[in-house]
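The structure under discussion is supplied below as structure tokens; questions concerning it will follow.
Removed from the display is one protein chain of the complex; every other protein chain stays in position.
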Amino acid sequence: MTPDIWVMITGILAASALGLIGSFLVLRQNGMLGDAISHAVLPGLVLAFLITSSRNVVPMVIGAGLFGLLTAYLTELLSQTRRVYSDAAMGIVFTLLFAVGVIMVALFAEQVDLDQECVLYGEIAYTPWNTFVVGGTNLGPRAVWILGSVLLANLGFILLFYKQLKISSFDPQMAVAVGISEKKWHYLLMTMVSLTVVSAFESVGAILVVAMLIIPGATAYLLTSRLHTMLLLSVGIGIICAVGGFMGASYFDASIAGFMAVVGGIVFALVFAGTLIAKRIHQTRYTSERQHIAETISG
Amino acid sequence: MEPVAPIEVHDLTVAYRRKPVLWNIDFSLPEGKLIGLVGPNGAGKSTLIKAIMGLMPLLSGYVKIYGEPLDTMRHKIGYVPQRESVDWDFPINALDVVTMGRYGRLGLFGRPSKDDKAIAMECLRKVGMQDFAHRQISQLSGGQQQRVFLARALTQDASVYLMDEPFAGVDAATEKAIVDLLKELKEHRKTVLVVHHDLHTVNEYFDWVMLLNMRLVKFGPTDQIFTNDNLRLTYGGKLLLLAEAAEKVARQL
Partner (left out) sequence: MDWWDLTVRFFSLADANVRWVVFGSILLGGAAGGLGCFAYLQKRSLMGDALAHAALPGVGLAFLVVGRKDFLALLLGASITGWLGALAINYIVRESKIKLDAALGIVLTVFFGLGIVILTYIQKSGSGSQSGLDKFLFGQAAAMGRNDVVILGIVALTMLAVVALGFSKFKLISFDPGFGRSLGMQVGLLQFVLTTMIVFAVTIGLQAVGVVLMAAMLITPAAAARQWTDKLQRMVMLASLFGILSGLFGAYISFLAPRFPTGPWMVIVVTAVFVLSVLFAPQRGVISFIRQHYANRRRMTREHVLKVLFKAGQDSRQWKTYYPVDQIKRMWSFTQHELNAALAGLQKQGMMEKSGGMYRLSDDGITEGARVTRLHRLWEVYLSRYLELPEDHVHRDAEDMEHIITPEMEARLEELLEHPEYDPHRQEIPYIGKRSQA
């Protein structure tokens, strides 16, 4: 297979996994969590580098994962003191961790082969050459394996625990009332989000992670009134963003991750405009009908 | 043997954001009665319901359901939360919401079966909402949303129902539907505790009444308890000291 196909597959897998789990963040009104986590993991990445002095994926994911959970935990802790609003608490925590990360990068510049730009832009274009080799056999790009497993894990998680995720996102009190612990499912979901964000982040970069976590879910949210349809649509929209973004980026010879986010924006804008127009038409028809009735009555 | 009360609350004290909202509440609900829970704003009516449901940490005291701790008896209680407590834009239809009442019986991996759906549909019919089963919930009126919540509680097939302001801001049709439903529940010997605001209808709707103002003021059969004197006591200035004291405690403890 050509490298281009692998890049596209990587994009599709990342967008699907992120779109699925991100739909729940959109519904829980916690959409900025992905942004916070993907910035806050920088110190974790640097530490993993320093300790193993390699770009080995396992320590990177562990380091980043720990800092991802640390972000969620510190934010929770800070807002529980009830001394700051929860959105501000998240902002304070992730910017601090990012600042620490930037300083660590500057401090260990010689040892750490990691620049902030690659963290943000991602290196999705290089994924085909970073292959997974077992016993001398080349099994294809590592990112495809990682993201494929994460996608399967997310699918399994959502399929198995659909009802718990649904009720605790819609009505946490009712969840507790029927014996489904809202807290437990909240933290399980957060763990899945961290895992997904961190593993996607390693291969496609922060900007694409945050974009695909929110845009497909939010767009699907506008299109449907059923949760399972929303989840399916979010995957479809994610795939459109990945393919469209890749083609656009090749055409303009620009950042692939950036272009995928832009295509996401275009798709969202089209859908949003569509809903607005539909609403307008509906309203006009309604008013003209009323006028008609009024005229009939008075006439 | 004395019959076991559907709900027994003993020495219950609950604080919300460190401010005690309920103090030393003690009562046992009589079986098979419709009970109105009445009191001024901030008296802790919703808090009491939530405390019984285990949705709020207790500072002291306990709640027993038919003499057993709540965790083993959740299936005995049906719950109708306040309508404002959820986001009605959630992508879900009325039937989905109602089916949630069955989730407690499905175990970790179970999915709602055809039977569960049929029960949900039947409960929607009981509240006159069968035609709206596949409507997205944001397209329902306030009263219809309230009826969906009631239907959901019915699917829990419980012995005791706790309802948090079901009559708040509903249309006349919904009010009548709720009243009919309450009567039907009573016929089936269910015990229902309803947070209620409209003092004019208390006599008409409820057999028993609980007057609450941070403490349990009075509790008993409506004809004996729901008197002008008791209402004046519950709503009047004599109990202002209670609220003031709670403020002070919040600042000090």
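Residue numbering begins at 1 within each chain, and the chains themselves are lettered A and B in the order written.
Throughout what follows, contacts are C-beta pairs under 8 Å (C-beta built on N, C-alpha and C of every residue); 3 or more make two chains touch, one makes a residue touch a chain.
Everything numeric in this text was worked out from a predicted model, so none of it was measured.
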(message) For the chain left out of this view, which of A:I51, A:A99, A:L139 or A:I293 touches it?
(response) A:A99
(request) Decide which residue listed in A:I51, A:A88, A:L139 or A:I293 touches the omitted chain of the complex. (result) A:A88
(message) Using the touch definition from the top, which of A:F49, A:F67, A:F201 or A:F268 touches the missing chain?
(response) A:F268
(message) By the contact criterion defined above, which parts of chain B meet the unshown chain? Give residue numbers in ascending order.
(response) 11, 23-24, 26, 89, 138, 215-218, 233, 238-239, 241, 244-245, 248-249, 252-253
(request) Over the whole complex, note the residues of chain A touching the chain we left out. (result) 26, 29-32, 34-35, 39, 81, 83-85, 87-92, 95-96, 98-100, 102-103, 106-107, 109, 116-117, 120-121, 207-208, 210-211, 213-215, 217-218, 221-222, 249, 252-255, 257-262, 264-265, 268, 272, 275-276
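Note that only the chains that are shown with their structure count from here on.
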(request) Can you check how far apart chain A and chain B are, centre to centre, with Cα atoms defining each centre and the answer in Å? (result) 38
(message) Give the list of chain B residues in touch with chain A in this complex.
(response) 17, 50, 53-55, 71, 74-75, 77, 79, 81, 85-87, 90-93, 96-97, 100-101, 103-104, 106, 108-112, 136, 138, 152, 156
(request) Can you check the complex and tell me which residues of chain A touch chain B? (result) 27, 29, 82, 160-164, 166-167, 169-171, 173-180, 221, 224-227, 229-230
